[in-house]
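The structure under discussion appears below in the form of structure tokens.
Missing here: one protein chain of the complex. Every other protein chain is in place.
Showing subunit A:
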Amino acid sequence: MSSTTATRPAPTRRPRRLDSSLIVGIALIAVIVIGAILVASVGRNFFSAGNIRDILTGMSVLGFVAIGQTLVILCASLDLSVPYVVSLSSLIAADLMAGNPANIPVAVLAVIVVAAAIGLVNGLIVTKLKVNGFIATLGTGLIIKGYLDSNYKGTSGEVPWEFQLLGATGVGPVPVSTILMLVVAILGAFFLARTRTGNHMFAVGGNEQVARLSGIRTARPIIVAHVLCSVTAAFAGLLLASRLGVGSPTVGTQGGYDLLSIAAVVLGGTLLMGGRGSIWGTIGGVAIFAVVDNVMSVMQVNPFLKDVVRGVVIVAAVAVYTSRRLDRRRPRFGPGSAASEPPSANPPTAAEAGPAAASENPDRSEAKA
């Protein structure tokens, strides 16, 4: 409360815009400081090159998935099919490469095409059949899962050494995979900020009716978001294939990328209702996850307790953001409407009640007369 009132008198709009990413940054720094102290307490150095490499490596796969998930959530949809797309991509890549470096371009291309097709199907189901994104992607995810379970009994294919280097090498302490992830993040941020479709995503996610009435073809941004989300999930699958050296039908579900990526996106300050958020916030959210995981690994926390800590961190962190964000949202909808209901719901009913009340009164006065 007090902090919002402090930022409000700021003369320019820019500080306010940076707000949500800024909080994520502050939270990330806080997590790093606490983590560094905890790690130091067991006699290890948090900022050693090896540890930083571990954290950045841990970021890359979830980062890819979360970038795509950000786009989808900005459009007020969801993508629960990502873990299966990740698994499928790793399998297709490993099978097509079959240990031969010459096949790498073909395999990568095939993976991207398949993923884009899945995303297209998701997008079309959401926009044309009007199926809620949650159900649509849950359904397509199950269909892919059925395909995977039926056709693959275990790991399959072989990834050539040249492609495995992608997941293994690094520039100083920074792994190549993380650099690629950050490049994709830059592209995503550019896409959102500078292209027409990117801008339309915010509009459609904020309020689809208003966007449509403003002349936006609302289907297109949603479809594009789903396609891009599946493609980034495919990147994650390629990366996992290069790390494992084989394709695996369970690699996506084991990572829990569907729910964790959504949690990372929300942790990064993107509204689950759509219309507000940023790629950089998501990267911050992914980084928070990676740091928390890393600290727990270094401190050798029981793996089951890790889940408990993760759950608490997710809820606590999001609680910190939401209390602030709703404060900032409120003025748009008039005083007192804390709930994020469709704002257009009130005026028509009021307008309806108005004439009705007006027409009732003369009747009564006539009757009295």
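The definition used in the following text is that contacts are C-beta pairs under 8 Å (C-beta built on N, C-alpha and C of every residue); 3 or more make two chains touch, one makes a residue touch a chain; residues count from 1.
Everything below uses one rule, namely that contacts and distances are computed from a predicted model.
In the listed set "Sulfate adenylyltransferase subunit 2", "Autoinducer 2 import system permease protein LsrD", "Stressosome protein rsbRA-like protein" or "Ring-hydroxylating dioxygenase subunit beta", the entry agreeing with the UniProt name of the missing subunit chain is "Autoinducer 2 import system permease protein LsrD". Residue A:V318 is the one among A:L71, A:L91, A:I104 or A:V318 that touches the chain missing from this view.
Shown as candidates are A:N45, A:T169, A:Q254 or A:N302; the residue that touches the absent chain is A:N302. Touch with the chain omitted from the figure is made, among A:S21, A:S60 or A:S77, by A:S77. In the complete complex, the residue from A:V24, A:I55, A:V86 or A:A136 that touches the missing chain is A:A136. Those residues of subunit A that touch the chain absent from the view are 76-78, 125, 129-136, 138-143, 145-147, 149-150, 207-209, 259, 262-263, 266, 272-274, 302, 304-312, 314-315, 318-319, 322-323, 326, 337-342, 344-346, 348-349, 351-352, 355-356.
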